[in-house]
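What follows is a short report on a single structure.
One chain of protein is taken out of this complex; the other chains stay put.
In order of appearance the chains are A and B, and numbering begins at 1 in each one.
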Amino acid sequence: MELERHAYDVVVVGAGGAGLRAAIAAHEAGARTAVVCKSLLGKAHTVMAEGGIAAAMGNAYPEDGWRVHFRDTMRGGKMLNHWRMAQLHAQEAPDRVRELEDWGALFDRTPDGLISQRDFGGHRYARLAHVGDRTGLELIRTLQQRTVALGVDVYMECTVTRLLTDADGVTGAFGYWRESGRFLAWEAPSVVLATGGIGKAYKVTSNSWEYTGDGHSLALAAGAGLVNMEFVQFHPTGMVWPPSVRGILVTESVRGDGGVLRNSAGNRFMFDYIPDFFRKETAETEDEADRWYDDKKNNRRPPELLPRDEVARAINSEVKAGRGSPHGGVFLDIASRRPAEYVRRRLPSMYHQFKELADVDITAEPMEVGPTCHYVMGGVEVDPDTAAASVPGLFAAGEVAGGMHGSNRLGGNSLSDLLVFGRRAGVAAAEHASKRAGVVALREEALVEAARAALAPFEREGGENPYAVQSELQQTMHDLVGIIRTAPEMERALERIAVLRERVAALSVEGHRQYNPGWHLALDLPHLLAVSECIARAALAREESRGGHTRDDFPATDPEWGRTNLVCTRTPDGELTVTRQPLPEMPPELAEVFEEQT
Amino acid sequence: MTEVGEPSTRAVDEGPARTHGGYDATFRVWRGDASGGELQTFTVPVNEGEVVLDVIHRLQATQAGDLAVRWNCKAGKCGSCSAEVNGRPRLMCLTRMSTFAEDETVTVTPLRTFPVIRDLVTDVSYNYEKAAQIPAFTPRPRDPDGNHRMQQVDVDRPQEFRKCIECWLCQDTCHVIRDHEENKAAFAGPRFLIRLAELDMHPLDVVDRRDAAQEQFGLGYCNITKCCSEVCPEGIHLTDNGIIPLKERVVDRRYDPLTWLGSKIRRRRD
Partner (left out) sequence: MTTTAPRGAGAASPGRGGGPAPRRAAIAARTLRTDRWWLQPLLTVLALVAFVVYSTFRAFQNAYYFSEPYISPFYSPCITTGCEGDTFPELFTGPAWISPAIYILVVPLGFRLTCYYYRKAYYRSFWLSPPACAVAEPHRRYTGETRLPLLGQNLHRYFFYLGLLFNVVLTYDAVLAFRDETGAWGHMGLGTLVLLANAALLWLYSLSCHSCRHAVGGRINSFSRHPLRYRAWTLVSRLNARHMQYAWISLFGVAFADLYVFLLATGTISDPRFF
């Protein structure tokens, strides 16, 4: 068997914000580091992030501080976050942002020359460091340029299909070049998963094709657990028209900068959906909400800026009640509320996106928007301080890791999450590797077996087309494990997933190994199926509604479930199973934060 | 159950949208690899509101499962799906089908300037090699309070270049390397000339890259014929705001006797 082999201390899977930040940290800690990514360098899904990086720097509001950010994050996640992750995140985000400037990032400025910070849903103060509405691009480019300047090896357009382990933990990874279809293996005592999310399990999603849950599935296969996979965030505002762009994100900044949601009757319906939990801090009248944009101290926030789960559910209800827009969404209107010049300056990418993709001028007419699958809060269960999974040598950071965001993520907390835990994972991975130097080796049988499995779709003939199976899976998840869930529907989803699993095992692909997208998809599908099954199983088990998980048959939030995590693991016979685990308890000095300010 | 974002069946039937949306288009797509290839003709359905990339995906899903195409975000933000549509370098995700007549044959070919890997996918490693050669950003020290202070007016100019999504369309269309493979060694291409301009205009950076721009990255090869500015999907004014100012800065450094004399005197004083 022909195989390209490499040896490193740390292999990072994924070159988005978390992966690149981890690679930089590992390299700076002295580890020989490689980054492996499915796309070209700099194309990772992080570029899609628009709003900003949440960090309590206090540039706009000196009252802001990590405790306020911590509190906002926990409340946004309905208290199901791992408190320690939320704490580290809030404490370290400002330094992670400042360090980007040392690497060349150019954020928008305040009048006194500091990094400008903008308002976003769920955040008490304006705290999102941003660059217009292309912050993700700035982040990825900065980290990319830093990675290249440091001389970190990057394996582009290269997919990892397996993690290799022995009794003592990780020994490396196996994968293929997308371009040539040839195999390669990395011997490494530490592997950092930074593969992002699972959006491609759903039909309407803001995520790119890369988001097939590879990291989640690789971790499961290696023996790690996935925590709270039932929490999937549907971003309230995705494009709904034309069909070919359905799901593409419309940034929350549109609402932060004055945009409002209206139904077909022209009403700002969000005032009808303010939950008690947020009533004290949300405006009751349109006048108060409108005053807030200019005077944030004496007015409460508009309900359009409630956390994403609340807004998504509200839009869902309006459409179902028949008050939706012509193409099945609601109207997001900034045209009638802000001058055209202001919209073009504050939201240039959005202006561009609607003009180019939908032929809609957002400075002249409202947008049509609806919920779109955006982010999975669940992910690999990790130690907060080191981002280490339960398998020695395996680390996870960014969207693929779980716990940080609880049941619902606040906008802007994703980019800061990438930076804080990407760095922590890189440091810890380098340290782990230094202890295991020279003792890891790849077993030949495992490599042969990995290669055999990868080539299997070519061996079979007359099987199904992978595109058909993927679209059926997406439809299943969309219809049966979507925003609003019920037990019978999810049971049906599990039955269908079982059938799809058999169909995936019988797939066949045409052509040869050189840059063959059909083959690539056939190899991604088992990952998608595994995460879909975890989501459905966990969602069926959690009999309450909370954050990104809404049960029609259990509409209330249950305090007992508020102390419980669900962990999805693979049993020795290969089945997926979900078990309950107590939520780590917050120390009293942090719990005080929630009493002192309400 | 009908989910949000999905028009109900009735809406589809009643709405004007789909009734006069769909038609069959003729597509010519280049298929092959380094050893050769040809334009293959397909007839493929097109729906209202679609872009060229949707049609390519439909071909992939229904008629040519192994048709190689590089793409990612499909929203004009990542710069992956670069190709040439009717001979013009474009992002396929931003090329709306409504810009073509229904009876017009749409020809899709890979970027010409780079070696082909397969079908519409090209080997763009030239760009990554050039990127690695650019002298890295080197900031002045932070202020005593740990911040870097910069005014918005000072970051406006370099920010324009940081909008670049690295789709490589400017590199593809630039005749310096498109028509002259041998120039690739000496010329970094418009993308990296504006990267140099960005660093040179960066308020924090302390490195002088003007000599390198001229000698190492081939600024002089550019004859400012502006095709890079024409193709940029981000609307970056590469030539007017990046390359020409960089040329002027190089003149300051190398071809302006007054500045040259001034810098000599200043250097002596230091």
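By our rule, a residue touches a chain if its C-beta (ideal position, glycine included) is under 8 Å from a C-beta of that chain, and two chains touch if they have at least 3 such contacts.
Quick caveat, the model's predicted, so the values are computed rather than measured.
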Query raised in the report: Which residue among B:178, B:191 or B:209 touches the omitted chain?
Result: B:178
Report task. Can you work out which residue in B:47, B:86 or B:147 touches the chain that's missing from view? Result -> B:86
Query raised in the report: So which bits of chain B touch the chain we can't see?
Result: 30, 32-37, 84, 86-89, 107, 109-110, 112-117, 122-125, 128-129, 131-132, 151, 153-154, 173, 175-176, 178-183, 200-203, 218, 220-227, 230-231, 240, 244-245, 247-252, 254-256
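Heads up, the rule we're going with is that only the chains that are shown with their structure count from here on.
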Query raised in the report: Quick one: in the complex, what on chain B touches chain A?
Result: 1-8, 11, 15, 17, 33, 47-51, 54, 60-61, 65-80, 93-94, 96, 98, 117-119, 121, 123-124, 128, 131-132, 136-137, 139, 142, 146-152, 155, 158-159, 162-166, 199, 202, 204-205, 235
Requested in this report: Can you check the complex and tell me which residues of chain A touch chain B?
Outcome: 39-43, 45, 47-48, 98, 101-104, 106-109, 112-115, 131-132, 134, 137-138, 141, 145, 148-149, 156, 179, 204, 208-210, 238, 240-249, 315-316, 319-320, 324, 326-329, 349, 352-353, 356-359, 370-372, 465, 467, 478-479, 482-483, 509-512, 514-519
